[in-house]
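Have a look at the structure below, then the notes.
Only one protein chain is missing; all other protein chains are in place.
Presenting chain A:
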Amino acid sequence: MNKRVVITGMGVISPIGSDISTFWNNLITGVSGVGPITQFDASDFATKIAAEVTDFDPLDYMDKKEARRMDRFVQFAVAAAKMALKDAELDIEKEDPDRVGVYIGSGIGGLRTWEEQHNIYLKRGPRRVSPFFIPMMIANMAAGQVSIQTGAKGPNSSAVSACATGTHSIGDAMKILQRGDADVMMAGGTESTITPMAVAGFNALQALSTRNDEPEKASRPFDKDRDGFVMGEGAGVLILETLDHALARGADIIAEVAGYGMSGDAYHLTSPAPEGEGASRAMLRAIKDAGLQPEDIDYINAHGTSTELNDKFETLAIKNAFGDHARKLAISSSKSMFGHLLGAAGGVEAIATALALKEQILPPTINYETPDPECDLDYVPNEARKAPVRAALSNSLGFGGHNATIALKTYDD
């Protein structure tokens, strides 16, 4: 039998709070983290809004010299990992560091650094490009720096699968623990791309909301009047441990990571496969991997981006995977509040899902005003709901047709 894997600590940097209690309180009271873009002058852009992290000071987590050598997406990951270790009361110096690993990805990487250095290159030539350009920009550096900053010497890698990155990272980390290659993994995703090229690029795809006059209402997953996603930034890192290791050190267990499923659409660069069949397969695989039946799932933290296609096809995917049970389970999109964190989405949403299991409260989908006949399930509209939640899924679906789902459940010994 596979080793059981549990969550014993969590760290979050998000547009609705950069500690777990602020994040959760805002999540269940329906607070939006969306506002006008302040990180660059967006006046010429079709989209002038985003969900920015406004309460983050890297010097709370590292010294100035280290902070200077990290892109913001790496700073977020290091901060979230340190926060998660503290939450788990795990001191790596007291562990065998070779048995503590890191699996933290980013969907895009250091685009901000890339844009700054490319500008320097264009203006001043190749000799002025910083020696820190490559090590700051590469997407794996979040995992690299987390190990450097914490001393974790076990398995170390990162997924890069667009908006599925965070969930792939957690699922792959779970499998590393199940097969016995480590006792503890710091796992999750990080992203910070509220930059001119990212906003211009997603605008060119017509993927972003342009509801510039009502930023708080722009992210409206499953609502008929949705018009695209709102870009967010942040990081979510979870401490995953084998159950044996967690029990041996008397750790508080938040929830169990019971299953992991993934699939590829083999269909299109950006559009979901017809009927959302790829997402269906990922969900069913996660349920099977967890040793559960579809009827056991009480809640799905949806990918729910607020784009026309995602929300329609994810709804179809849930109907196809669950049959009649699709109308009995509850679904919500936390992106309605903190936007789409791209490669960090799966990390932060796994935290939201784990907290829903721990607190037995479902976070809502805010801005749900006008029902869409194509999205006709229970999306926990506008108000959080107390409800028994025994098992839940968290979905992440990425450009390229990457589908990843993790199944979490309440911990029972």
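We adopt the following convention: contacts are C-beta pairs under 8 Å (C-beta built on N, C-alpha and C of every residue); 3 or more make two chains touch, one makes a residue touch a chain; residues count from 1.
The rule is simple: contacts and distances are computed from a predicted model.
For the chain that is left out, the UniProt protein name among "Multicomponent Na+:H+ antiporter subunit C", "Acyl carrier protein", "Peptide/nickel transport system permease protein" or "Ribosomal protein L16" is "Acyl carrier protein".
Contact with the undisplayed chain is limited, among A:Asn2, A:Thr22, A:Gln39 or A:Ser130, to A:Ser130.
In the full complex, chain A contacts the hidden chain through residues 63-66, 68-69, 128, 130-132, 135.
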